[in-house]
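Only one protein chain is missing; all other protein chains are in place.
And now, chain A:
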Amino acid sequence: MEYIVRTENLSKHFGKEKAVSGLEMKIPKGEIYGFLGPNGAGKTTTIRMLLGLMKPDSGRIEIFQKDLKKERLNILGRVGSLVESPSYYPHLTAKENLEAMRKILGVPKQRIAEVLEIVRLTDACDKKVKGFSLGMKQRLGIAASLLNNPELLILDEPTNGLDPSGIIEIRNLIKSLPSECGMTVLISSHLLSEIDQMATTVGIVTKGKMIFQDSIEAMRMFSQQSVLLKVSESDKAWRSLLGRGMKAGLDSGIISLPQQSDEQVAEAVRGLVADGFSVYRVEEEKRSLEDIFLQMTREEQAG
């Protein structure tokens, strides 16, 4: 598979604290890669290293199959980015802000009007950014990241400070980028729901380590529901189910039946009743992606 971004054993520490350790990130071409992790997990540090803003202590970064250390300028010319809180020059207008960047990037002038249109800032383009709301500044940041029509777009928490309709707009924009412009997108967030609605591939990082990296479908597999049974004499009941050749788990007096069809659940209940156990409750447990995410990050912290 062609990887747009690939890191090998990437590490960075600040003083004694390890911000990123041994991170292996792989972003296939044309994907929207959701980079997920709790606050302080090392997402922004990783992104800063990808952009050459910080030098890794060890490890390698390849973008477009080229070594970032050797071909930084060449690579950055094809990357657009928005890192953390938006940066801007408050005394300049939105247009002038983009113009200052455009001069360096060397793209045609009309591109400014195009990106302003994309983020719906055309009406405010001659106002000083000083007076913009956080959401407008964020949009300006996104506009700036699109200026050079990048092949790889890196957005760090892009929906920060946007109102709900703004979030949906930006989400739709990001979703459309891979198919319409052939972009690969790396988007970081600490909100799983955000990533869930956009990403096609997910990487979960906590304490500077990548603990999960696969397609979003693979992650959803974890979230399949199970049926919980509360019965009398749960220990014996569990054994009797196992005796009938069924998959079942026992956790603090509650029997769980993972991934069973309706028919199989009915059969299990029938069996338990036939064996003389009282069935008090039959519940379905739905684990949201949120639960899985929390569980994953918690396990890592405990270990």
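A few points about this structure:
One rule holds in what follows: a residue touches a chain if its C-beta (ideal position, glycine included) is under 8 Å from a C-beta of that chain, and two chains touch if they have at least 3 such contacts; residues count from 1.
Keep this in mind: contacts and distances are computed from a predicted model.
Missing from the rendering is one chain, named in UniProt as "Permease" (options: "Inner membrane protein YebS", "RNA polymerase sigma-70 factor, ECF subfamily", "Paraquat-inducible protein A" or "Permease").
Contact with the chain that does not appear here is found for just one residue of A:Leu105, A:Ile118, A:Val269 or A:Val282, A:Leu105.
Touching the missing chain, out of A:Leu23, A:Ala41 or A:Leu76, is residue A:Leu76. Contact residues of chain A toward the unshown chain are 48, 51-55, 72-74, 76-77, 79, 81, 83-92, 96, 99-101, 103-106, 141, 144.
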